[in-house]
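Before I ask anything, let me first share the structure, which is written out below as structure tokens.
One protein chain is absent from this view; the other protein chains keep their places.
Order of writing sets the chain letters: A and B. Residues in each chain are counted from 1.
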Amino acid sequence: MKTFGKIILTAAAAAVAATFVLTTTAAAEFPEKAINYIIAFKPGGESDVTARFQQPFFKKKFGKDLVMSYKDGGGGAVAWAQLNTITGDGYTIMGTNLPHMVIQPLQKDVGYTTDGIVNVYMFHYTPDAIVVTDKSPYKTLKDLIDFAKKNPGKVTFSGSAKGSSNHLAQVTFDRLAGIKTAYVAFAGTAPSSTALLGGQVVASWGYTTVPPAYPGTRMLAVAMEKRHPNFPDVPTFKELGFDMVSGAYRGIAVPKSTPEDIRKKLAKMIDEINHEPAFIKQMEDNGFAMLNAPYGPELDKFMAKAKKDITTSAKEAGMVK
Amino acid sequence: MTAKREYDTPGIILAAIFILLAGIFLNESRNLTDSDSYVFPVAICTAMIVFSIIFIVWNLLKPHPDREATLVPGSTPRRVGLVALMMISALIMPYVGFLPAGIGVFAALMVLAMYEPWTWKRAANYALICVAIVTGFYVIFDIVFLVPLPEIPF
Partner (left out) sequence: MQGIEYVLEAISLYHISIALAGVIAGTVIGALPGLTATMAIAVLVPLTFSLKPASALILMGAVYTGAIYGGAYSAILLKTPGTPSAIATTFDGYPMAKRGDGDLAVTLACTSSVFGGLVGALFLLLLAPPLAKIALAFGPVEYFWLAIFGLSLISALSEGHMLKGLIGGCFGMLLTTIGVAEVSADIRYTFGSHTLIGGIEPVSALIGLYCVPVMIDLVATPARHLQVSTEGRGFRLREALSLNWRHKFSLLRSSVIGTITGILPGAGGSIAGLVAYSEARRSSKRTEYFGTGEPEGVMASESANNATVGGGFIPTLVLGIPGTPPDAVILGALLVQGIRTGPNLFVGGETSIVYVFIAGLFVATVLMLPTGLLIGRYAYRFIISVPKAILVPTVAFMTIIGTYAIRNNMSDVVIMIVLGAIGWVLDRYGFKPSPIVLGLILSRIAEQGFVQGWIIGTARGNAAAEFFNRPISLGIIVFIGISMFYPLIARRWRLNKELQNDSET
């Protein structure tokens, strides 16, 4: 009997200890396995590249892999519409993009709503910029505006698809500068910049990421609050008297069923990477601009403002009624 | 040559369906406001309607039977069965997971495509092959190429 009781006791103690160990490690060591990172676009696009920048830092800091998979379709809408059907255990995260996520649900029923997506962090943006080739006769923004004023409708801008931040910026800028230009939409920054380099268009509404990626291009102005650290010589639109700050914002979202503490943990992890000097340098060298909007009031405030601004300019651009 | 006028009846019916389809798309185009979005589809629809009408008129005036199309050897239930089984596998996979759905449907497809008598030995062999191939696909896609296949939900 004595031995039996002892066995029971030891077993119980062991079980308690085991559960204790298990729960504490589970609590302390999220993530325990690789995290699946879904990109809502094709491999090789800008959303993929920025996720790739995060990948090695994540592995180094947290010891687990970020595993990319691609759920391309409907300009991101297919992936976002499925996000909330995935099990929310923190091991599936998804890249999100503005202004897409605001405009699409306003256009039609696309299977998700802007507020239904749980973003845990908005981590960078690509500011809009007017880009010309090195050989272009327009040295400053003023040169281009003067030409456009004399020749209404003759200035052609290439840019990303309609409803992209490039397109909204073109509409806003036309109004602010009192000019009329033609917008030629392409299926992304790569074909749009190719058209610029090939002289198919006069200029391009691109991003600050264009000049580092496409040698032979330069920017006339950037839509940022302050000048981009990598391009100290390029003025902001604000300095030149046009009040516009805009761009394509990228973040990370989780399924709605993800527990509150995991959401916060993920936000903290992305925040750590976002403050890594080597990561910041890599992003800025490639023309990206950093943004720190972690889960909580900061993100809510950011999203509320973004939603309002994007809705206003999308209406102006005729993208939504 | 023959006295009887032979029409390409299925071709004419399909051409009529294509006209209908183009009509549905044309009708839906009226909801689009941006000319960039509708110019091209409207042009395609118009072309499709024009080609289909020419095809129908041409065939009614001068019958061109499509001789190739008249021959249908083989078993229709098996044909339908193949499409149905593939469809079932696609529909149940998200709910029961890739492996169970895959093995079940794979086995059913084996039975469907079998033209030789079943023996116990053959059945045992094929069962092994079925499990091996589906598992092999799972390993290649899910583990090697990191394609997130539907998992067993429990």
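Here, a contact is a pair of C-beta atoms (placed from the backbone, for glycine too) under 8 Å apart; a residue touches a chain by one contact, two chains touch by 3 or more.
All figures in this text were calculated on a predicted structure; none of them were measured in a lab.
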Check each of A:Ser193, A:Thr208, A:Thr258 or A:Asn274 against the chain that is not shown and name the one that touches it. A:Ser193
Note that chain B touches the chain not displayed via residues 8, 10-11, 14-15, 18, 21-22, 25, 28-29, 31-32, 34, 36-41, 44-45, 47-48, 51-52, 54-55, 58, 66, 68-69, 72-76, 78-79, 81-83, 85-87, 89-91, 93-94, 98, 102, 105-106, 109-116, 126, 129-130, 133-134, 137, 140-141, 144-150
Which positions on chain A touch the chain that was left off? 38, 42-45, 48-49, 52-53, 55-56, 59, 65, 68-75, 77-78, 81, 103-104, 107-111, 153-156, 161-164, 182-187, 190-191, 193-195, 197-201, 212-216, 282, 286, 319
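Keep in mind that, in the parts below, only the chains that are shown with their structure count from here on.
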Based only on mean CA positions, could you tell me how far chain A sits from chain B in angstrom? 38
What part of chain B is in contact with chain A in the complex they form? 33-34, 36, 146-148
Interfacial residue positions of chain A with respect to chain B in the complex: 36, 67-69, 162, 185, 318
